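Can you read through this structure? Questions will come right after.
Of the protein chains in this complex, one is absent; all others appear in place.
Chain naming follows the written order as A, B and C, and within any one chain the residues start at number 1.
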Amino acid sequence: MMENVLLPKLAKIVKSEKMTAIERFLQVEVLDKKFAEVFDYQPGQFIEVSIMGVGEAPISTCSIRTKKGVIDLCVRNVGRVTNAIHHLNIGSLIGIRGPYGNGFPMEEMEGSNLLLVAGGLGVAPLRSVLQYALKNRAKYKDITVFYGIRTYDTMLFRDEFYNLLAEGDKLGCKFYLSYEDSKDKQCISLEAEHSERCMCGVVTKLFERIKLSPEDTYAIICGPPIMYRFVVQELTKKQVPPEKIYMTLERRMKCGIGKCGHCIIGDGTSIKYVCKDGPVFTYWDALHTKGMI
Amino acid sequence: MSREIVVEHLARVEGHGRIEVTVEGEKVKDVKMGILEGPRFFEAFIEGVKYDKVPDVMRRICAICTAAHSLASIRAIEKAFKVEVTPQTKLLRDLLIHGEMIESHALHVFMLALPDYLGYPDAISMVDKYAKEVKAALQLKKAGNMVHILLSGREVHGMNERVGGISTIPEEQDLLAIRKAMEGSKATAELAVKLFTTIDVPDFAQSENALMALDPGKKFGYIGDYVLISNGERRRVEEYRELTNEKVVKHAHAKHSSYKDSPFMVGALPRICLCKDKLYGTAKELFKEYEDKLDHRNSLNNNLAQAIELVHSVDRCIEDIDELLSNGLEKEGLVEIEPRESSAVGAVEAPRGILYHNYSFDENGCITKANVITPTAMNCANIEKDCRVAVERLVAEGKKNLEEPLELIARAYDPCISCSVHLVKVKFL
Amino acid sequence: MILNLEDELLDLLSNLDVKSFIMASSAHEETDLDVAFVEGSVSTEEGLERLKDIRKRSKILIAIGDCAVWGCVQAMRNQEMSMKERMRKVYDKEENFYDVLEPKGLSAYVDVDLEIPGCPIDKIEFLNAVLSLLHGDLPEVKDYPVCVECKLNEYQCLLVEKGMPCLGPIIVAGCNALCPGLGVDCIGCRGPIRDETNAAEELNVLKEKGYDEKYIKNRLKFFGANFGEIAKLSKMLEKKQPGKGGK
Partner (left out) sequence: MKYVKLPKENLDAFVENLKTHGKVYGPVKIGEYYSFQEINNSKEMSLEYSRTMIPPKKFFLKLKERLFTFNEEKGEYKETLEEEKIVVFGIHPCDINALKLMDKIYIDETPDKYYKMRRENAVIVGYGCHPDEYCFCHSLGTNYAADGFDLFLHELKDGFFVRVGSDKGNAIVSEISELIKDVEGSDIEEFRAAERKREKEYTLELNIRGITDMLALAYESEVWKEYADKCFGCGSCNLVCPTCRCYDVVDNVNLNLKSGERLRRLDSCMLRKHGLVAGGLNFRPTRIERLRNRFNCKGSLREDTLNCVGCGRCTVYCPSQIDYVEVLKKVRGEL
């Protein structure tokens, strides 16, 4: 019997925690034991989450696999499916398909410095990159993380990143935080405590704080569409070559496997599917594929 | 001491209406049946529209008797342009109007009128005790709807019946499916008759009633070119203005009609009483059996008349289908039409009574003048008359609660307020 | 149309706590509502007050039917024939003794959370909307033309193949292309597509097929008179000489 890739596999919600007003952390476990055994995913890949009667949405994995058949997700409530996800209880059943997408080229980047730049919810897929790199710490040189938030209230994985802010260097990564709301009391006190690593402004301001060696650094970006342009500008100024700038894109998609056509971008000379050719692209891809960023 | 009795929202009536009665001592000073939905001015805005889409716009006067409106409209246009449609078209249209009658009567008899007599606020609350009956009634209504869907395109405002014919001719198997549904629902239609003959119909509204109905020709039905009147007259539909004499009244968005200075009634009861000789089959037997219960002076008997019509229409649908199938269905197109400067009147019996559409066209076939008279508009004055009689009688008997009986009267007419709203233009007196 | 859901009605109502449904029932309460379905256009001051009151009392307000969405056929002569003129034509009197307003959809006056268009509404679309609400989601709204459904059903294109004056390209889908399926050109009973309808091109196309401007204008206005672009077009056309109203 041929496999039906469009038929979701059942999974159960095992953890559901409110992170911010609009974001929720979920841990799901696939029910089928055989599938759990083979189910593995790379940083930057995503799965299609199905809610019966509502529909499907692509959601990135936000951690590396620690336990067979278990996936961590971080979901922002923006529409029908994500709203339904937010209203699920522990024990609720969902459907999943995947993993899909190319993911980040973790092996290609071995031996280099990693610079992770995340804005808002973009930190979710980058968290799995970070976990992967820290787990394989020896394979990479310096690991630097920039995380831009608007206010303290919108910060995801608060305890974890707070810890990195304080102890990051010991754990093997330099963690920087920027915040936009200059009147945010909690952020101001964070900045007071960690003035080296925390500052007010947009995420690109953090570039003032570090020195980059363009010849052996890979940059990995994820955030709202407008952020890409500014971060790329900064990186280009610092001579990071376009093919070493990775970013992950978001488009509406119905299948995740290069069929439904919703995520197609580009012009006659280069047509890409975000789902199967991406969601991770280099800046070079963006330069010769119109409409990418 | 004067007091006012107001039935604020007339429930289980299509549209938004109200009845206001002013009583002074034992005398009724004033009765007003108000129709409060916004007026829609169909006759005004249809001017200038070319004939091809006129029925589609005009049928939107009402969502219940949508096919009656479209057929009255189509008949007026075809008469104006001297179009002769094929026998198959005539049969299909007859089937359609009978289907609509079933759909509308089933809803009214079981869902809207019956709860009154059984003491429920609505049919849904009857489900606990009368589950079987309510479900059967829904099936009967559905059988009527099947006709609508097949011939017109959908339950409400379908578009398949056109000027000059029927756009898509139904398939044999679909007609057979309807035939089966009708066979299956015959018992329900007869049940309706049984229910309304066992119920005690109050007679507080009993009074002289003038009646009008279209002359269907040899066999009982709902299409015709002459009007039968209870005084024995038979008039051409073209004379409808003299037959209706509409007047604007201030308290309603509908005009009131009268004939020879007195109100009159149209609808199932007038049809049954005026055309009783044209009934046949089961409907005729039932009529004979319960003739004494069909006193035309008591408008509340309208429900029983509707029930008998249900039986007739179910049988007639089967009859029409059999004839269509034995003739063989022909995929004929629409008759070619040559517009000309002219005017004409088309009439059909809507579930609630006679419906007139009258248009004048310019040489391109665009409307220069339109006039529509709906049954509810004609019945309004009669409803007020009944209310007056009832209130006087009930007050004399010392009855306190008058709202319920008044609502009962209004509902017996199955008034369709959304369509009475569009008014007719007649000479102002 | 809702009462035509014979097979589903009883199940459906058992899932809802209906507070007021005057057309089918006498029980009726004026309380705060989770969802209010409102039918009908605003055409009197009294109606407008009632609408505002319902808006205040409801979390979600849903306009159902073309009347409530666009004002339906009674809006056809808006911006063209004054209410006075209409009164005169129908009642032979000019004074506005009924407090009438130019008929408009609800969204002309209050915020509307969802519109279910159509004259009549499509009962399946309505059912799916209610089921979505009961399931806890806002229903998906269609915002593409009837042509899509026409093609998905493989119906003959009446405009392209027969030169019939079909409005499908500018009318919002959801009827499953009922009329084209019957061989009848779409008259637009579901109304135009907000912010998307290319009415000017419909005018061009129909003109090319030989219909005159007066005819096209009337057609566009049957259900679309309150739609900005159509109102603009018809103003423009009114200035011109009247046509024959046909082909």
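Just so it is clear, a residue touches a chain if its C-beta (ideal position, glycine included) is under 8 Å from a C-beta of that chain, and two chains touch if they have at least 3 such contacts.
Nothing here was measured: the structure is a model prediction, and the numbers come from that model.
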{"item": "Chains on display which the left-out chain touches in the complete complex", "value": "A, C"}
{"item": "Option from C:D32, C:E45 or C:D143 whose C-beta touches the chain left out", "value": "C:D143"}
{"item": "Among A:L10, A:A166, A:V202 or A:L287, the residue in touch with the chain that has been omitted", "value": "A:L10"}
{"item": "Contact residue for the chain not shown (choose from A:P105, A:P214, A:P241 or A:G258)", "value": "A:G258"}
{"item": "From A:I13, A:V30, A:V54 or A:I85, residue that would touch the chain that is not displayed", "value": "A:V54"}
{"item": "Chain C residues that touch the omitted chain in the full complex", "value": "8, 11-12, 15, 128, 131-132, 134-135, 140, 143-145, 147-148, 151-154, 156-157, 159-162, 166, 168-170, 183, 196, 198, 200-202, 204-205"}
{"item": "Residues of chain A in contact with the chain not shown", "value": "2-10, 51-56, 76, 78-79, 82, 93, 95, 224-225, 250-252, 254-255, 257-262, 264-271, 276, 290-291"}
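Following the convention adopted for this analysis, only the chains that are shown with their structure count from here on.
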{"item": "Identity of the chain that, by mean CA position, is farthest from chain B", "value": "A"}
{"item": "Pair with more cross-chain C-beta pairs in contact, given A-C and B-C", "value": "B-C"}
{"item": "Central subunit by CA centre of mass proxy", "value": "C"}
{"item": "Whole-Å gap between the CA centroids of chain A and chain B", "value": "66"}
{"item": "Averaged-CA centre spacing for the pair chain C and chain A, given as whole angstrom", "value": "44"}
{"item": "Residues of chain C touching chain A in the complex", "value": "135-138, 140"}
{"item": "Contact footprint of chain C on chain A as seen in their complex", "value": "53-54, 80, 83-84, 87"}
{"item": "In the complex with chain B, residue positions of chain C that touch it", "value": "1, 3-4, 6-7, 9-10, 13, 22-28, 40-41, 43-44, 46-47, 72-74, 76-77, 81, 85-87, 89-93, 97-98, 100-101, 103, 119-120, 123, 178-179, 181-184, 187, 189, 214-215, 218-219, 222, 244-246"}
